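As you look at this complex, bear in mind that one protein chain is not there, while each of the others sits in place.
Right, subunit A next:
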Amino acid sequence: MPLANPPAPQLTRTRSAVTAANLWRAYGSGEAQVVALRDVSVQFASGAFTAIMGPSGSGKSTLMHCLAGLDTTDRGTVRIGETAITGLNDKALTKLRRDKIGFIFQQFNLLPTLTAEENILLPASIAGTKADPEWIARIIATLDLADRLTHKPTELSGGQQQRVACARALATRPEVVFADEPTGNLDTRSSGEVLRFLRRSVDDFGQTIVMVTHDPSAAAHADRVVFLADGQIVEDLHRPTADAVIDTMRGFENRVPLAGEAR
């Protein structure tokens, strides 16, 4: 079911769309135990574009999965809007993901059997509801996908595929869109298009976006950059520029010598 019209941006700045408090997540046990998240507390403001950065293995994806209800936490709580998701059963979590969360992955975002348009409408179809046609038309226009709607994913370029994925993520007007390295596989031009669209969806539609990225220039499109290292938040940068991001990364590269992953 499509959510109500997005609240006006000025009202939502103060509200937080996603709240995590004292999150712990460890994999394995005993000697082999890896603590992916250690006591992470973070809030993502509604209507804001937040980037999560950090060296490989720092826990970015884990954090995102925990926030999105895809992974369970060992300790701590997560709220999406007003809903506490920790402790929800699979059915409730599935419904929550369907109605309140949008996803963009690095690849394999689309079902190969469906056309671009059907992929965009997928969440609504799964929910058995009808998407708001005006809203969909607007997204499609913004993403410049109008003449690609009947194409199958294999007939689309990587950039076009990611744009379809963006449209799909926004189609239900979710509370928050999680994007895990959405531009990781794209060239500069295509990633520029995708990032500009994400930016516009925040500015024009008041969408909340949390994006994991390795690319400082991608992070520069965000309102805020949260840096993770070794499962902990180590920096929190507001209104970042690419240079500021690079500087910050250099800063903790010195602290965490192994992390040379800034691609």
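Convention: contacts are C-beta pairs under 8 Å (C-beta built on N, C-alpha and C of every residue); 3 or more make two chains touch, one makes a residue touch a chain; residues count from 1.
Operating definition for what follows: contacts and distances are computed from a predicted model.
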item: Omitted chain, identified by the protein name its UniProt record gives, among "Lysophospholipase, alpha-beta hydrolase superfamily", "Putative ABC transport system permease protein", "GMC family oxidoreductase" or "DNA modification/repair radical SAM protein"; value: "Putative ABC transport system permease protein"
item: Residue in contact with the excluded chain [from A:103, A:197 or A:227]; value: A:103
item: Residue, one of A:67, A:122 or A:218, that touches the chain absent here; value: A:122
item: Residues from subunit A at the interface with the omitted partner, ascending; value: 65, 68, 70-71, 90-91, 94-95, 97-99, 102-103, 105, 108-114, 122-123, 125-128, 154, 168
